[in-house]
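A single protein chain has been removed from this complex, and every other one stays in its place.
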Amino acid sequence: MAIEYLAFLIPLLPALAFVITFFFGKKMYSGGALIPIGAIAISCIISILITINLLQNPEEVVHQSFHWFAILNLGILIDPLAGVMLCMVSFVSLLIHIYAVGYMSHDPAKPRYFAETALFTAAMLGVVLSDNILQLFICWELVGLCSYLLIGFWFQKPSAAAAAKKAFLTTRVGDVMFLTGIIILFSSIFTIYNGNLPEGVYVLQFNEIFKLIPELSAMHTTILGSEVSMLTIIALLFFGGAVGKSGQFPLHVWLPDAMEGPTTVSALIHAATMVTAGVYLVARTFPMFMGAPDALIVVAYVGGFTALFASTMGIVMNDIKRVLAFSTISQLGYMMLGLGMGAVVGMEAVGVSMFHLINHAFFKALLFLCAGSVIHSVGTQDMRQMGGVGKVMPITFITMLVASLALAGFGIPGTQIGTSGFFSKDAIIETTYLFGEHTGNYIPYIFGIVAALLTSIYIFRLLFMTFTGKPRTDYGGHESPSSMTGPLSILAVLALFFGALTQTKFYHFLEGTFENSFVHVNIEHLAELGNYHLVHGHHGEPLLILWMPIIVGVAGLLISFLIYYLNVVDMSKIVSRNNVVFKLLYNRYYQHQIFIEIISLHLTYGLSLVGEFIDRKIIDGIIDGISDGTIAIGEIIRKVQTGVVQSYATAVIAGVGLLIILLKLIVEVQ
Amino acid sequence: MENYMLLAPEIILALVGLTILLAGLLIGTNNKNILGYIASAGLIAALCLTISNISVNETMFYGTITIDALSQFFKIVFISVSLLVTIASIKYTEGNKNTDEFFTLLLFSTVGMMVVASANDLITLFVGFELASLSTYALAGFEKNNPKSIEAAMKYFIIGSLSSALMLFGISFVYGMTGTTSIPGIAENAGALAASPIGLIAVVMLIAGFGFKMALVPFHMWAPDTYQGAPTVVSALLAAGSKKMGFVAAFRVLVVALAVLSPTWQTAFAALAIITMTLGNVVAVSQTSIKRMLAYSSVAQAGYISMAFVVMTPMALTGGILYTLSHAFMKTGAFLVVAVVGYMVLSDNKNAKDIDHIDNFKGLAKRMPLTAFSMMVFVFALAGIPPTAGYMSKFILFSSTIESGLVWLAVIAILNSALSLYYYARIVKYMYFLPASGGKVSEPVPYAIAIILALAGVLVIGIWPEPFVYWAMEAAKVLMI
Amino acid sequence: MIPLTYYLILSSIVFSIGLYGIMSQRNGVRLLMSVELMLNSANINLVAFSSYNDDMSGQVFTLFSIALAAAEAVIGFAILLSIFRMRDMINIDDINILRW
Amino acid sequence: MMPIVSLMILVPLIGAVLTLLTQTKEQARVIALVFSLAPLAGALYMIMQFNSLTPAMQFVESFDWIPSLGILYKVGVDGIAMPLVLLAAIVVPATIIYSWGEDKDANQFFGLILALQAGVMGVFTSLDFFLFYIFWELTLIPMYFLISIWGGPKKEYAAIKFFIYTHVASLVMLLGIFAIYFAVWAQTGVPSFEIPYLLEQFQFLESSLLRDSIFLALLFGFIVKMPAVPFHTWLPDAHVEAPTAGSVLLAAVLLKMGGYGLFRVMLPLLPFTGSPNMMISILAFIGVLSILYGAMLALAQTDLKKMVAYSSISHMGYVTLGAAALVPLSVSGAMFQQFSHGLITCLLFMSCGAIQHIAGTRIIADLGGLAQKMPKLTVLMMFGFMASLGLPGLSGFIAEFMILTFSYITLPGYVLLALLGIVVTAGYHLWAIQRSMFGVLNAKLGHLHDITNYETISMGILALLVLYFGLNPSPVLDMMTTNAEQIVSLMALAGV
Partner (left out) sequence: MISKAINGAVALLFLAVVALAVVTTTWITVDELPQNLADQSNIEAIGVQIFTQFVIPFEVLSLVLLGALIGAVYIAKSEVEK
């Protein structure tokens, strides 16, 4: 179908929109917002059409490749995985853009805003579309740049500028790992081909990489005395990149600070773009993880721990957006956890995890946009100054409630009734149980289930503190304009029903990601390389396990209800500065102090000051010393010239004498 | 019958000198400018004649005089320097009633140098040496009411006499051991000299005598004082001209006549070259008088040229010989610039003291752009920055040290060369980067002509060195036989 | 027959006296005398060698060198005269405007 | 056939003289611009005529200059030189446009810039060591003047340090040139300074000590120019004190001469040194040290321009590293890094210069919030900074990626170390941007205005070029790769 040939427009149109809006937006209506909206809408339509096409013929993926330079290419790959991501990214971005027309209406720098978000979307679409790892990295970095620009959108605010820098730098740490992975991958491929890369083949294309997984897996190197497969190293370095981008522990520190940007930006970052890129990367290179021993286990542990760790902090935050930020980190942890479960369920893990990603995109976008709506109306982000907002903003309240239920994963097991989160998140928790069952290791499951409880607590805490009760301050407030509530409603519908409607089909669709006309790998076979023992047909979990997520979800709801609605416990007594646990949580485990002050400030900056000292005092000191010394010696020697001619004569005669003696000695030696 | 045409340059110059002396009696003070023109004309004629006979190789007058590539090359050097100095002196001596003496002495000293260049006998050489010395003693004291000038002449004279005596003493031993004063004769009979202890003493005394003219450390101590005290045009003559006489004499006597003693004098020159270039540069760094700085720079340059004696390959001699020519232009030019600046300072303020102080160079680029530019070229040439004559000569000279494997010598020379850049750059700094203390001044025409000629020399040798390199090679061949 | 060495030793002694004089004397005239001593010691050498080598050129050289010594003395005294006129003394030590 | 290469040298030189002779700044800058655009046109013409499939010299002109010493006037370009000629031809007009408003002695200012261009063109096109060295040294003088006349408060120290330091290095290099000249002369009996000939004959020299000494002497000359740690201290001082145009030319073109020497001279010699592996280790070590040390030092700087200067050191370290790896694509990546850094660093120094003359200070702590008053500058500066920290899509990334990726094949340990530098690089760039451009406007800065149109145009053109070569590096990269392959093939020839 001809629509495939328009695939290149998907990232290109938003990129063009960026250029137009950036340079000419000022003179246009609403800061030129219509241009990116239009561009993204077209992208979205193309994406959906291609994906639908793909649904019908899963084998016929879209792949186009162009020579770039040297031995590298640029290409477009739309397979099922990319297809769903494309649809999600373009669609959610579109909604957020529409929403932003209202939300940003008072900001004088609108053209810049819309230009940058358009570029952001373009970059993210580029990540998804890439057919080779390098192009993916390039777009990946552009995503980072845009996040930097957007988080620092209100650059006049020092905190925004600092947050932007922190975001870029922290993700940069991950990016360097990613880049290192690419470099090692490339040189390993080079070694495999014995230095003679085949003509006309772009070795960084995914199909070429996947082809070489057995060879890569067989290559070993020794690190700290133990032999490690080259593939594991590469995979884990890729995962390092994902950790940075997707805010996994320990590189998650930038995400909560990223709230400094406009709320729409937060929504964009947290839902549609940026953070999901990490998960997407792991999913995209999933065959490599499958073939790499231990890699998936690491993914699982990091993801699980992050899910738990972030949700603990979510409980105590008072800033509405910050709660959501921790929620994002936590949910991304789930996705990683889900991918890590590939160790037992193979390809299904990608389906589960990606499904959660899509659902999360809907409900998290919704959560943020609702929060934005509240903030837009109330004028503060501090939940302690809200309360009772639900009365003035009913639509926002209802949509928010839907989103919260989806996040907490409410639904009835065994039926098709449930919010989208129920179908995806609970599925992940189930697979972790499966993992425990097969390996005897229940730690991932415990991570998952405890995090689910905490998730429920913090999201309903937010809901109660914000929307119910009496206004704690005089904030006025009104319902937001329809350009804002419209997207909210659409998203709410999706958050409610998307899961139920698509679950099984989605898994099946994604199965085709690595078996089609472009790439054909056998996951089962790879699992053997990676020493993973896959389990098939696993629908026999105990009922309790099936119900467990719901139980903890409800428990969380009740706890929040008791504390924040009925005020059974006076939180202000617990929430005091003296409570060690609270302090720890509120200060986010002092990560800021650890990361910023100790590592970056004291260590790095200290080291650089030492370098400065060496430079100025030692290296320059030597050079200046030589020159000063020469001048000083010159000053001394010139005094020999006394001006008395007899002394000159003496010098001549002494010179003759000395010369005679010297020559006598030298000649005799010779 | 001897071909007197080959000696025509010397004869012309001597006659012009006498003519000027006589004409001076007849011409009033106000018209004495004409004498400078006559002298210049004579020098130009001599220069043309010398160049026309550049490829002659003949020995004349019972073997006391030889005309070969070496002598012709050096004669060109001497005549060029004298010509530049003469042209500049037209302005310098303007209104001076002793102009006739000045030019006569100048021409006589030139003749002396030329005789040395052609000398094929120690007697000729010594007499020529003395002719050049005695004339310049008087020239150094030309400003006889200026205590500095007289002091300069006095110091020059005393050390000069001492050196002459040492040289003569050394010559006497050479004569004693070889039984002849003819240079080829000595070369034939020098075996016994080389074998005896007196040979070493004779060589050292000769080196002391020549080293005085070359201003090699430790025989250099008169040079800074004299260059500073003497009239600047005379300093130019001393630094650029009579210094080279020391080199050509050393080439004739040491390289040709005493070739068998080469281990001795090569070692001596190695020590002297190193200490000379190092001391010259180090002390030059801290000078505030431009003339003194140039004097020390000239000491250092002598050290570089002396490297030719150490290396003693055709390449090295080519480099050394070419260096004398380059240095003649660079140094003359630089001193003439100092002279112009002195003139400028005096025209600012009649009673100015320390007219050679570096402060007077402040903002020269604004006051006299042409002069400042020329000076920049001269000092960069002295520092060996391409594409100038100084670079070309250093290029060949330093490369020859590498050729013969004396890397240590090359390294020392190169470090010195870099060090010298420091004080040369300081002059440029004063001229270009510091604010001027007065308005624009136009250079007197004679000075301007002389400076432009020197500039042309420096640049032509730098950019199209082929003929000069060729003739320096030819001259070096004379020495290598 | 007087050995050649005697002449040479004599000339060396005379030369050294001249050297000592030029290094130690303050009076300009004495300096000039010292220089003359040195030149003449060389002349002794030349004449001695000339005799013992049976070669005339040494003696010719001596004549030239005597003439040159005279010329040198002339210039030297002229300079000293000029100094005397300027300063009323010929103490060479004290003439040190130019230094360093 | 037009002597196009000679014209590339001669036209700026004539322009320099004419510009010096002008009286008003209006005349001076117009003439300077015209005479700097002519080489640009020439360079574009040459690029179009260039055959990037052959490593041979093209547009060669040759005639005897000093036959008695075997010196030729021989110029020509190949894939190593052509991009740098183009770079010089681009940067100089951009600098002239940027400095359009220069008031102080405009005729001298623009004249010196053109003289510098002539020198640089000469260096990049000379095929005779004698000629090469002359141009090499000639570039010093205009730069010395630019720093000394239009420089900052400590200009004297900086200028003389620059002058003497690099002069010493050049002299050491000269010794190396002498050595190879005479050694080859002794070997073949033919005196010649012709670069390709000498490089070819180098392998036949018998003494490996001699070959190593020649190599190291030449190397010293080049790495001081680059500059590589620990011979770099002249650079920050020179940059800080130099006027903006001076800094731009220094960083964008003069430093490239060092790298050019590396490719033109060092790499063809390297396989034939006594111990190629040790030489490679030395180069790689210097490269990595420069990358890390430069980046760390940049972090410690309080002066924006000094920070950029150290970043140059860091970035030039990549060139050394890529060259040392001796993989065709790492070498061509290193060449591309030269080209790319030349463009990017212009942007950075121009930004610093604009801040300096508008805000009156470059001390990062005294700035802040400039973005509010200077949006155009902020955009361009951000662009430059992003390019400098290696943002994909811009030319810097291509170069760094190629260097790191392909160097890893032969020098994995060094590359892993170098990768650490990337984070620090991002760190100091972002830190500087945050502190100087973002945040609250520092009230002490007084009245601020945005950059002029001339500045915007010149920076904008450069930014576009950075983007263009980031997206499509092939026009210059292909010719580089051709020559890089030829260089690396020598390794195989030598059996290393």
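In order of appearance the chains are A, B, C and D, and numbering begins at 1 in each one.
The working rule: a residue touches a chain if its C-beta (ideal position, glycine included) is under 8 Å from a C-beta of that chain, and two chains touch if they have at least 3 such contacts.
Treat the numbers as computed from the prediction; the structure is a model and nothing was measured.
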Chain not shown, its touching partners among those shown: A, B, C
Which residue of B:23, B:46, B:70 or B:105 touches the chain not shown here: B:105
Chain not shown: contacting residue from B:49, B:70, B:88 or B:177: B:177
Absent chain, residues of subunit B that touch it: 14, 17-18, 21, 61-65, 98, 101, 104-105, 108-109, 111-112, 115, 121, 123-124, 126-128, 130-131, 134-135, 137-139, 141-142, 144-145, 150, 153, 176-177, 179, 192, 196-198, 200-201
Touch list for subunit C against the chain that is not drawn: 1, 4-5, 8-9, 12-13, 15-17, 19-20, 23-24, 51-54, 56-57, 59-60, 63-64, 67-68, 70-72, 74-75, 77-79, 81-82, 85
Interface residues of subunit A (partner: the chain not displayed): 650, 653-654, 656-657, 660-661
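Here is the rule we use: only the chains that are shown with their structure count from here on.
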Whole-Å gap between the CA centroids of subunit B and subunit C: 26
For subunit A, residues contacting two or more additional chains: 627, 638, 641, 643, 645, 649, 653
Contacts with two or more other chains, residues of subunit B listed in rising order: 154-155, 158, 162, 166, 224-225, 419, 422
Subunit A contact footprint on subunit C (complex, rising order): 19, 22-26, 31, 92-93, 95-100
Touching residues (chain side subunit B, partner subunit A) in the complex: 154-155, 158-159, 162-163, 166, 200-201, 203-205, 207-208, 212, 217-219, 221-222, 224-225, 263-264, 267-268, 271-272, 279, 282-287, 419, 422
Subunit D to subunit A touching residues, read off their complex: 161, 164-165, 230, 233, 236, 293, 296-301, 329, 332, 369, 371-372, 386, 391-393, 397-398, 401-402, 404-406, 408-409, 412, 415-416, 419-420, 422-424, 426-427, 430-431, 433-434, 437-441, 472-474, 477-478, 481
